[in-house]
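Can you keep this structure in mind? I'll have questions shortly.
Note that one protein chain is taken out, while the other chains of the complex remain in position.
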Amino acid sequence: MNHNPVNWGRPSDDQYGPYNYQIANASNVASQATKNSQNEFPTMHTQQPMITGASVVAVKFNDGVVMATDKLGSYGSLLRLDDLERMIQVGDSTVVGVSGDISDFQYLQRLLDELLIEDNYDMEQSNLKASHVHEYLRGVFYNRRSKMNPLWNACVVAGFDADGEVFLKYVNLLGVSYSSPAIATGFGAYMGVPLLRQKVENEEDVKKLEKEDAIKLVRDCMKVLFYRDARSWDKYDLCVITKSTKKIEFQKGLECEGQSWKFARDISGYGLPQQ
Amino acid sequence: MQAQNTLLNTEYSTDAQTEPIEHRFNPYQDNGGTILGIAGEDFAVLAGDTRQTVGYSIDSRYEPKVHDVGDNLLLSANGFSADGVQLVKVFQNQLKWYHFDNNKEMAVSSAARLIQHMLYRKRMFPYYVATILAGLDEEGKGAIYSFDPVGSYEREQCRAGGAAASLIMPFLDNQVNFKNQMDPESNGTKRRPLKYLSLEEVIQLVRDAFTSATERHIEVGDGLQILIVTKDGVRSEYFPLKKD
């Protein structure tokens, strides 16, 4: 009799022999090194992100889109990477801003690179627009989540669609997607989007927002996020996509300007009261 | 977070916690929203709000989810939006092959059976959606088919699906199928006889249903998209809903 309650009700080793981890599709990498060892695991899929990137913030204006991502890669609460670029330009019509797991982001980067090369074969001219990239990513994310092996990211795809119109749409690890004049991932959805929506509640408002105001708006969002999101940073990249010039321009290594931490002293209600 | 100790307090009880706590990836999400279909004598409407949510966040105020899929058919799959989008996409794909293979339009009854198969195929990993199909039957009468996530379906006069389905359905029972309505002349002995509603009446019903659902359900609001199918084709209307 095994007196350990943990083993009650379970098939005992004396009777059935040790559990064969191969049954549960044990990882082939581990099993080659240590055949029949006890520390073999069943095949594991991503259950949590490791090094992560924080919010992507993007807003439409009357002649395009402004998007920003900070340069930080966090390992839990550790500042692990300090010079990350999380916006990928795909061809001349698309920028993808990525938050979430950085290794998965880099995998996406490779996928999109290959996609662009593939698209340039046989073609008189490439025709890979933002809407196509978005649909492709939606498929990749949805298929991976359906295999219970997700790519742990939330993306914002911005650029021009097949008709040359401004395009802005979100897609995440589940394959969930939506479009909106103002989109942000992660904490940006809580603290950035309300600020953006003050200016652009709907497509009508988009027509009234000038480029300079849109840039200022996004920069303000990045500042507020730096104030309040512990996993964000005050150094970031910004991208401006302009319809009239058909240009995609990056401003890299920007910093949050005009920070004021005066508000901080008044914050209370967390942890022990300050003396 | 410390795992809750559900074991008896024995000298072995701490052993249980040496096993890793498993956090499973959840492949589903509730994206809120509500859809509603009503069939008339020679028309059918399929309506849905345009809000997409997750938790308490409004992701988008305008992400339409009722689709004109061709062949005078309207389709919407409400619930987990990624599954909804995929279902509609796969359906449209199948419809195209149906045209190649059969060289004719797909009847609404055939579309309904096809959707059943598409849903049941994923019986063990379902599309997490309430699905409604609208169209005109072989006699030209309005038809609404409603489906559960794993494909059981029936033809009905009306059906609400999604977040506020339980708020809207009783209202529809009363207003479309005249449930609990009596003929005033009969002194409560005879039920009010059924009759087809006009398109105007139906659109007013749909608008009332959604305004009320918007008041009572946080995941419903922003905009109301109504698609109407008649023998002359599909037309669409949009009405704003409260954004709070």
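By letter and in written order, the chains are A and B; residue numbering begins at 1 in each of them.
Please note the rule applied: contacts are C-beta pairs under 8 Å (C-beta built on N, C-alpha and C of every residue); 3 or more make two chains touch, one makes a residue touch a chain.
Rule of thumb we're sticking to: contacts and distances are computed from a predicted model.
Set against the options "Ras-related protein Rab-2A", "Proteasome subunit alpha type", "Nuclear pore complex protein Nup85" or "LSM complex subunit LSM3", the UniProt name belonging to the omitted chain is "Proteasome subunit alpha type".
Considering the entire complex, the omitted chain makes contact with A, B.
Only one of A:Q15, A:Q48, A:Q125 or A:S244 touches the absent chain when the whole complex is considered: A:Q125. Within the whole complex, the absent chain has one touching residue among B:N93, B:S186 or B:Q204, and that is B:N93. Annotation for chain A: contacts to the undisplayed chain at residues 122-125, 127-129, 131-132, 135-136, 139, 162.
Against the chain not displayed here, chain B makes contact via residues 89, 93, 96-97, 100.
The rule is short, and it goes like this: only the chains that are shown with their structure count from here on.
Per-chain CA centroids place chain A at a distance of 30 Å from chain B. Residue ranges of chain B in contact with chain A, taken from their complex: 7-8, 10, 12-13, 15-16, 19, 22-25, 27-29, 31, 52, 54, 57, 59-63, 80-82, 85-86, 125, 243.
Interface of chain A with chain B (complex): residues 3-6, 45-48, 138, 142, 145-146, 148, 150, 170, 174-180, 189-190, 193, 201-203.
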